[in-house]
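There's a structure below that I have some questions on.
A single protein chain has been removed from this complex, and every other one stays in its place.
Going by the order they are written in, the chains are A, B, C and D; count residues from 1 in each one.
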Amino acid sequence: MIICKVVGHVWATKKEESLVGQKLMVVREMDGAGQLKEAQFVAADAVGAGVGEHVLVVEGSTARIAAGGNHLPVDCAIVGIIDTLEVEREREVNRSDTPGE
Amino acid sequence: MIICKVVGHVWATKKEESLVGQKLMVVREMDGAGQLKEAQFVAADAVGAGVGEHVLVVEGSTARIAAGGNHLPVDCAIVGIIDTLEVEREREVNRSDTPGE
Amino acid sequence: MIICKVVGHVWATKKEESLVGQKLMVVREMDGAGQLKEAQFVAADAVGAGVGEHVLVVEGSTARIAAGGNHLPVDCAIVGIIDTLEVEREREVNRSDTPGE
Amino acid sequence: MIICKVVGHVWATKKEESLVGQKLMVVREMDGAGQLKEAQFVAADAVGAGVGEHVLVVEGSTARIAAGGNHLPVDCAIVGIIDTLEVEREREVNRSDTPGE
Partner (left out) sequence: MIICKVVGHVWATKKEESLVGQKLMVVREMDGAGQLKEAQFVAADAVGAGVGEHVLVVEGSTARIAAGGNHLPVDCAIVGIIDTLEVEREREVNRSDTPGE
């Protein structure tokens, strides 16, 4: 899974019939430094997430399973709302930062 | 799904037999800032999209399902035409932008 | 699918048995500006493509279907030779290009 | 598989029912130079890994198999704890580094 923030909604009247009834949220991935990446995804919401929440998102064939069935034209789905994220930041050595002496 | 803009068509006379009858559109992904990315995809159109429209695109095995069957050699498909996209832009802190003061 | 240009061939004597008889071509992806990307793929050719031609390429599990069977160890396949590509280039606003005035 | 370092945990009370009981770890990919990439993933842990350990991570449909069943909404899983990594670094020629002399 990736960690994303829900940033909005998307509406599509004209769509695959089997998408009717799926709540579609716009999410953006959060990197290890807590920054949102520029890329955005549209995810089917299986857990009742709201805008502003941090969520767990699955991609690919797994998203169909999460969204409720292998026949669904869905490749991205929200499977959990994050309560706590506990991450150890290690000191990273960047090779373009030549340490002085 | 990703959010794309339909930017063109592609024609291929010599192709896999099972692709005959599939309408193939060229799409480009739109990022969170509303910019089109340089990468382009060719997607089977399952919903009657036109050039200039913003659409929902699925990838991978899900595209076969959307395009009408697991036997189709399709890994990208348009599954919805976007009416409204409502996204909250958060103030992003860019680490290379050292705030003056 | 992605749009690629066929740039070469690859030969492998020692390989998975089920790959015997598959014609393996080296392809490089073309972006929206008509530039080839640096990354290259090796694709099974299902349509008789030649070096220099622009082709439609599928990836992932779809490539197995295109190459002739779900048992094949293939994750990239050429499924069409492009005759015509008709794409609308939109004027893109690059955020680092601050428009004068 | 990719080589990752386990950097933390994630807790989600509200989640897909079938995720209950899965231990979810935050991992970051290690590149060929031993650096952690900025992107992070959440992986189901199938082998009892701890924070700080280097692990083998599978993605996609393979992660469901590793996590214990095709019905699980999991697309990333830890399948091994690395004891030894023996890698030959070749001298790489970087095209932007014009060798002096």
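Here is the rule we use: contacts are C-beta pairs under 8 Å (C-beta built on N, C-alpha and C of every residue); 3 or more make two chains touch, one makes a residue touch a chain.
Not measured: the values here are computed from a predicted model.
Engineer: Which listed residue, C:Ile3, C:Ala46 or C:Ala63, touches the chain dropped from view?
Structural biologist: Result: among the candidates, C:Ala63 touches the missing chain.
Engineer: Identify the residue among C:Ile2, C:Val47 or C:Val74 that touches the chain left out of the display.
Structural biologist: C:Val74
Engineer: Just the residue numbers, please: which parts of subunit C touch the chain that's not shown?
Structural biologist: Residues of subunit C in contact with the hidden chain: 5, 7-16, 19, 24, 26, 28, 33, 35-43, 51-52, 60-61, 63-64, 70-76.
Engineer: Across the whole complex, list the residues on subunit D that are touched by the chain not included here.
Structural biologist: 1-3, 29-33, 46-48, 56, 58-63, 65-66, 77, 79-90, 92-95
Simple rule for what comes next: only the chains that are shown with their structure count from here on.
Engineer: Ignoring subunit A, which chains remain connected to each other?
Structural biologist: B, C | D, once subunit A is excluded.
Engineer: For the homomeric pair subunit A and subunit D, should the interface be classed as same or different, according to whether the shared residue numbers exceed half of all numbers used?
Structural biologist: The interface of subunit A with subunit D is built from mostly unshared positions.
Engineer: If you average the Cα atoms of subunit C and of subunit D to get two centres, how far apart are those centres in Å?
Structural biologist: About 28 Å separates the centre of subunit C from that of subunit D.
Engineer: How many angstrom lie between the centres of subunit A and subunit D, each centre taken as the mean Cα position?
Structural biologist: 17
Engineer: In subunit C, what residues contact two or more other chains?
Structural biologist: none
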